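Quick notes on the structure that follows.
Missing here: one protein chain of the complex. Every other protein chain is in place.
So that you can tell them apart, the chains are marked A and B in the order they are listed, and the count of residues begins at 1 in each.
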Amino acid sequence: MSATTAENKVAVASQRQLIWWRFRKHKLALVSAFIVAAFYLVAMFADTIAYTEPFDTQSARSYIPPQPITWFDADGHFHPTVNALKGKRDPRTFKLSYAPDPGETRDLVLFGHGYEYRLFGLIPTDIHLLGVSNSRPQDALFLLGTDQLGRDVFSRLVLASRTSLTIGLVGVVMSLVLGVLLGGISGLYGGWIDVVIQRVIEILRSIPTIPLWMGLAAAVPNSWTPQQVYFAITLIISLIGWTELARVVRGRFLALREEDFITAAELAGASQMRIIFKHMVPSFLSHIIAAVSLALPAMIISETTLSFLGLGLRPPAISWGVLLQDAQNLQTLALAPWLLVVALPVIVVILAFNFLGDGLRDAADPYG
Amino acid sequence: MADEPILSVRDLHTHFFADEGVVRAVDGTSFDLHSGRTLGIVGESGCGKSVTAKSILRIVERPGRIVSGQIMLRRQNGSTVDLTTLPTDGREMRSIRGGEIGLVFQEPMSSLSAFHTIGNQLMEGIRLHKDLSKRAIREQAIELLNMVGIPRPSQRIDSYSFELSGGLRQRVMIAMALAAEPRVLIADEPTTALDVTTQAQILDLIRRLQQERDLAVMLITHDMGVIAEMADDVVVMYLGKEVEKGPVDEIFHAPRHPYTQSLLRSIPSVLAEPRSRLATITGSIPHPFARPGGCPFHPRCPDRHAECETTVPAEVEIGENHVTACHLYTKVPA
Partner (left out) sequence: MTVLDVRHLRKHFPLRRGLLGRTAGYVKAVDDVSFSIEAGETLSLVGESGCGKTTTSRCILRAIRPSSGEILFRTGTGEQVDVAPLEKKQLRPLRRQMQMIFQDPFSSLNPRMTISEIIGEPLLVNGMTDTTIRNKRVADLLELVQLPSAYLNRFPHAFSGGQRQRIGIARALALNPSLIVADEPVSALDVSVQAQIVNLMLDLQDRLGLAYLFVAHDLSVVKHVSHRVAVMYVGRIVEIAPTTGLFNTPWHPYTEALLSAVPVPDPRRRAQRIVLEGDVADPSNPPSGCHFHPRCQYATDRCRIETPALREIAPGHSVRCLRAEELSLMGVPAA
């Protein structure tokens, strides 16, 4: 591309395109964007990717270690298989337990049959991403082993992802609305309303979260389902969480108010509405997107932490935090260390969100 | 005036290696600094004057670096060292930077820390280059503040930079630059951010200090008026190349390079007729990535001819210590 054509291309590039180009250069952020997208894809198709019902307890299948897939058979052909289980009764306790039987194998298939569910909540089906050829998946597939109650860890992990990744979204949207509204009013009008809002923000931010949660969790009526409880608490948390965004938005409005091009628009006779929506909002949209991409992992971490501590979601609800609860004591870990694998997606997605947010922020405002 | 230059720059090339291409910020400049004399480097945006100063002090930011050339400094002990060969962060360069070569920047607000008193910063500067007791350092700091004309220095030493006006801050900057008694002072647009009466004070101060200490001063500015006031010798730069170099009187009264001539004609002056138009240079300064081939000025030159588009003109001597890089003069007989 000649110098002039390149120059032309840049010249007519809108701010959005420039931001995209800058973002593209940030390799880590780009990779993180894919990772986050992949996670949400999994969340969307959670039921399809899982192969065993998460509540299917079978104490006989408790603490089965992860069963690897054998990719190639003895002849070297691509023929993925897993070991079947064999039941065994303990002679003294007469307790039935299952253990993998290396002699018997089952073929791994794509899009096999499994438990029934509704795809997107609408289409009833029983096709899952993975299945076994001549068995029910719950009897043969244990990609990440089982927990104490014999429940398949992989399936529970996938379904927990859905809960953990989506439950924060509502809170973030609420924070967004409140943050932009109140931060905007604060920054735009200043004066006593700014002072009041800022003091409220400061008071809210100084409340310690964990005691607050404990108090709220205790105050919520017992009759509510775990989901309702969590929803209520998330809502209340976001009523505090909007403060961060409000401060960012207020700062941007304050800075923008002094910009010459805003004065020029005022002098041209533009209405206040036009100035806000045509001139100011587009200017900080990218900052908001960046702030949101950083608020979301905070929500996820909150949920995970609180559920882990028993203050958030409780069984039978599934989330990463709930799953991690199973891995809480040392004895369990010694017996079944694969239960800790749940921590891995948490770490990966939080890191990915953070890099993504950083990348977005740098692309949006390289000098800020 | 010493005959031997105290600082000699020879064919300096400093390039910036960006994703989009290479910017030849300094593309072959050479000059000498002598004790007791002021060299003015003048040019518009993108001419490379600031990068030249930063190259001498080895503080060029990434992705820029010195690609070739020499910067010969004659040190206090008599030895000569080529600054381009020294590691940027090494002990020797660090002792030279702020030690034998002092630097004054344009924006005193951003060059001074807002969190420390000016005394602290000044004393730190002294401490880096001199080994004295705490009290001696403080006394020296007060003495420096007095030297640069700050009223009530023993009280002012404990002020913060935001408590001082722009002019006073710039004086503090000069005091810091001179703390270690350098022999060379590089001032990069030292008065651009100041009011005109303050500018007069600061220029006056620099001139006085130069006389008192026999300093070699390198003054970088875009303001031809300041050059006329302060410089003994002038280097005119355009797009990284030096286009003309010579004694200040020659540059102003017998400029040879079409750029120098056009520049001088386009300066507004208090001596002009009211409401008179200014002479302009056609076109505008090209984008650093779209530098013209041949002579960098040729697209805007009123006297260009075919050769100018293809060949870079070599420097030719046209008078006593007066050189220019222009094809109009390449065939001047010896």
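We adopt the following convention: a contact is a pair of C-beta atoms (placed from the backbone, for glycine too) under 8 Å apart; a residue touches a chain by one contact, two chains touch by 3 or more.
Keep in mind that what you see is a predicted model, and the values were worked out from it rather than measured.
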{"item": "Among shown chains, those touching the left-out chain", "value": "A, B"}
{"item": "Selected from B:Val22, B:Ala200 or B:Val316 as touching the chain missing from the view", "value": "B:Ala200"}
{"item": "Option from A:Gly76, A:Pro221 or A:Gly269 whose C-beta touches the chain left out", "value": "A:Gly269"}
{"item": "Chain A, residues in touch with the chain not shown (by the definition above)", "value": "7, 10-15, 18, 259-261, 263-271, 274, 279, 282-283"}
{"item": "Touching residues on chain B - with respect to the absent chain", "value": "44-45, 151, 165-168, 195-201, 203-204, 222-229, 231, 248-249, 252-253, 262-264, 266-281, 284-285"}
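Criterion: only the chains that are shown with their structure count from here on.
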{"item": "Mean-CA-position distance for chain B and chain A (Å)", "value": "55"}
